[in-house]
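Every protein chain but one is kept in place in this view of the complex.
And then subunit A:
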Amino acid sequence: MTKVSEVLRVTQPGLLATLQDFGRYGYQALGITHGGPMDERAFLWANRLLGNTYDCAQIEITLGHFKATFTRDCLFVVTGADFPLTLAGQPIKAWRVSQARAGDELTIASHGKALRCYLAVAGGFSATPVYGSVATVLRDRLGGLRGEGAPLIAGDRLSAPELMAQTLESRRPSSRLNFAVPQEPELAVVASGQWAQFARTTREQFVQQSYQVSARQDRMGIRLEGEQALTDVPRQMISEPLPLGAIQVPADGQPIVMMNDHQTLGGYPKIATLTWLSRSLLAQLPAGRRVRFRWQTLAEAQRELRQAYRFFSVVRKPSR
């Protein structure tokens, strides 16, 4: 067994810093939601850059303003929002593995252009899983450092496995890859749920107009405001299970995207579901930014998800 020891002490958590692994799968039948990283792509990259398995726990930091001190030497990386970073007073780069020494302070500042970054250490942060996962879900009081769904607070001490022969290989993604979130991203969606019950003109309107990301957003869902409300919305239905990324349209005609902490059942009609990459893009958009939707075939969306899972070695096992 690898020895687990303290690696990091949080001194300033910022607005919201939570422990997240890949998420809690297999318990939705009990009403227990996924949790997990809102920007799954940034999360998976962080683990990949460090040579971790895909589901190693990291800290999801919302809007920066985060400070922590390393209490032993380790390799770490910050991915996601490209906030200004310093280690022991020196600027460092996001998306690039760095070597921390015991006593080094890491600071993550902020800018208004993106929402979330991921702090990962080699071996991943350790915590006791609740329903198979350490993912923090505040509403359900599950996961996190102490298992009761609390966000990280100043003074929290995090541990990680001590890995043998940690060397800085300066792993970084190929410079050909572009992680910048476009100013007005086009979010690919597949037709899903009650799509066929929406009028043809409504489905056209859905992809023709642009939407503003509203301030009414959290880890459960993100409300969007279209230039014009969608009309001819099908009526509310008997509650049915909601997949991650589903776009519900309530009677007011303004879409709500179901994100990682979404309720497991919902009764509003669904017009579409975001693809894997689009979900990660939307997770980074502050209130006020505009987006558009674009239809994608299911085959394309499946190809994208398959490629991502293969690239990051994501293994989904049946839950029973």
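Just so it is clear, contacts are C-beta pairs under 8 Å (C-beta built on N, C-alpha and C of every residue); 3 or more make two chains touch, one makes a residue touch a chain; residues count from 1.
As a convention for this text, contacts and distances are computed from a predicted model.
UniProt records the chain missing from this view under the protein name "Allophanate hydrolase subunit 1", selected from "Dihydroorotase", "Allophanate hydrolase subunit 1", "Metal ABC transporter permease" or "Acyl-CoA dehydrogenase". Check A:55, A:140 or A:156 against the missing chain and you find that the one touching it is A:140. Note on the undisplayed chain: of the listed residues A:30, A:164 or A:180, the one touching it is A:30.
Residues of subunit A that touch the chain left out of view are 25-32, 139-142, 190-193, 195, 237-246, 263-265, 273, 275-276, 298-299, 301-302, 304-306, 309-310, 316-320.
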